[in-house]
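The complex appears here minus one protein chain, its other protein chains still in place.
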Amino acid sequence: MTREALDKAVAPRSLSRTAFGLSPWEAVPWLVAFAAFFLFPGYVPLFGQIIVMTLFALSLDIVVGYCGIVTLGHAALYGTGAYTAGLLAVHGWTEPISNAICATLVAALAGFLTGAVILRAHGFITVMLTLAVTVTFYEIANHTDKWTGGDDGLKGIDMSPLLGRFEFDIYGDTAFFYCLAVLFLALVLVRLLVNSPFGWSLRGIRENIGRMHAIGCPVYRRLLQAYTIAAGLAGLAGALQAQTTQYVALRALSFDLSGDVLIMLIIGGIGRLYGAFIGVPLYLLAQDELATRDAANWYFWMGILLIVIVLFARGGILSLASRLAEVLARRRA
Amino acid sequence: MNEAPSLEARALQKSFGAHRVIDNVALSLTTGERRALIGPNGAGKTTLINLLAGRLKPDGGAILMNGVDITDLAEAKRARTGLARTFQINSLFRNLTVFENIYLAVSEQLTTAAHLLRPALAEEEAVARTEILIRDLGLASVARSAVQLLPYGMQRLVEIAIALGLRPRVLLLDEPAAGVPAGETGVILDLVKALPAEITVLLIDHDMDVVFRFAERITVLAQGMVLAEGLPDEIARHPRVREVYLGKRHRG
Partner (left out) sequence: MNDWSVLVGIAFLGVAYGMVLYLISVGLSVTMGLMGFVNLAHGVFAMAGGYVTVTLMNRYGVPYFASLAAAAIVVAALGFVLERTLYRRLYGTSDFDQVLFSIGLIYVSIAVVQHFWGPLTQPMRAPAYLKGIITLGGFEFPTYRVFLIGFSIVVIAALWLTLERSRFGAQIRAAVDNRRMAQSLGVNTGRLFAQTFALGSGLAGLGGGLGADILVTSPGYPLQYILYFMIVVILGGLGTIRGPFLAALLLGIADTACRYFWPQMGAVFIFILVFFILFFRPQGLMRRARA
């Protein structure tokens, strides 16, 4: 073995790196969140949105980054959660936590049913099916506008105070901490999942699906379980969005949103647990700054960015960071 | 002695388009038997393994394991009932470590792979079994390295270790030493010879040295059909076999 190969062989690159050992870096997102809350009080509603989107992107990462399934239809699950939460609220179920749980379960069910079909196919047919799902859900919502408000969206979502005490107001403070707490719990869950034997087997499926069949893994069932969980979390994000912004737009079910959240995730890096935490804030903050004038312009540069990333920077920021860390570590050694 | 064969194939047929690749192949292995499957290139050996393992469906015939018909059983289900196989060209989880590669198989077999919330490294039984396999195969020094960084000979060992992680009753080895540098094939051979006696082993190989030192019985496949089958001496003397195959590859 050459010296270089030996070096590489000795430096472990493994799943288990984030297993037990909590890295100090993991505290960063939460510290940043608290700091942002106190330093930029005027932006708190935007931060709330970022937190919700991060949850959404995290759920997408399970499907794309850990299962290795390309989906262009994750918004269908997000929107299902959003509309469920909204419709329940509009019809009287305004207690936030139970409302959110219900929306999560409905989205998980939707994920289970659509996933059952989507996962039977492979390759680009799967991609196409996810697109078909999102278009179908979109059209259904569009045409049942008596309930969903159609193009105008679902309005009049008025949630009761959280835990009976904290009102959702225009300042967005309650919403901020509510969403942050949910995101935290979701991250704990996903982190456990990713480091469990189940999570490892998902990585195995992504690495070499053929061998997983050969070692007796019930691949379809495993993927469906993961997809259902991811769908539930996406629905939870949608529910939070509905509850905190008091409005659900048709866009929540659109391909546009699916594409956006995919881009956010890719910027940060897929399959690394924290890609969402990096990509989402970057994207949304940049969009807030730059896209107010010209939406078409924004999509032009997003398209270019995607093409550039695919050609030159596949793993996103996190992979660039880890490559940098490796280079630095070797220089020091 | 009335025990059902460990692995049995009856009248297997498989065609790709008009080309009949497996033609009326029958095979019967007793528990713990060491059988070698040899034949010229293109004889259909790997196809036969794929049929036995469930990667391909036969056009006709049946496959039984311990008397139970598994012909319609999917590949993953067969693996769960104790049938493991290795691949001629490594089929590893290239970006994962040696430990993780083997662990995946072990945890599937233990069915702890369905556990959602316990850390993988906290599953003591799975971890212990994985460590034992790593030690037994001499992979301890590279256990935490990504498999794609290993030299090919070691990757081949991982390839076999994954199959062994399933604690199979029947093991199908497709040219385990293929592609391994000449000096390192001994390690593979020793490993194959040291396999537990209860496992039924079907081995494909071209190296006659390996075949004759390993096999209790040999099946010769040519053009998709069983040309001959019997004890190593019988096969070595068999005129048709010498003509078709051994004559060109006889060990010096």
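Letters A and B mark the chains in the order given here, with residues in each chain numbered from 1 onward.
Everything that follows uses one rule, which is that a residue touches a chain if its C-beta (ideal position, glycine included) is under 8 Å from a C-beta of that chain, and two chains touch if they have at least 3 such contacts.
Just so it is clear, the structure is predicted and the values come from calculations on it, not from any experiment.
A.B. asks: Among the chains you can see, which ones touch the chain that has been omitted?
C.D. replies: Checking the complete complex, the chain left out touches A.
A.B. asks: Thinking of the whole complex, not just what is shown, which of A:L163, A:V188 or A:V310 touches the missing chain?
C.D. replies: Residue touching the chain left out of view: A:V310.
A.B. asks: Which one, A:L77, A:L129, A:A175 or A:A242, makes contact with the chain that was left out?
C.D. replies: Hidden-chain contact among the options goes to A:L129.
A.B. asks: Could you pull out which residues of chain A are in touch with the chain that's been left out?
C.D. replies: Within chain A, the residues touching the omitted chain are 64, 68, 70, 72, 117, 120-125, 127-129, 131-132, 135-136, 139-140, 143, 255, 259, 262, 266, 296-297, 299-300, 302-307, 309-311, 314.
Following the convention adopted for this analysis, only the chains that are shown with their structure count from here on.
A.B. asks: As a quick test, compute the distance in whole Å between the mean CA positions of chain A and chain B.
C.D. replies: Taking the mean C-alpha position of each chain, the two centres sit 41 Å apart.
A.B. asks: Help me check something: in the complex, which residues belonging to chain B touch chain A?
C.D. replies: Chain B reaches chain A through residues 53, 55, 74-80, 84-85, 87, 91-97, 99-100, 103-105, 107-109, 112-121, 123, 126, 142, 144-146, 149-151, 162-163, 165-166.
A.B. asks: Once bound in the complex, which stretches of chain A touch chain B?
C.D. replies: It comes out as residues 1, 5, 8-10, 12-16, 19-20, 192-193, 195-201, 203-204, 207-208, 210-219, 222.
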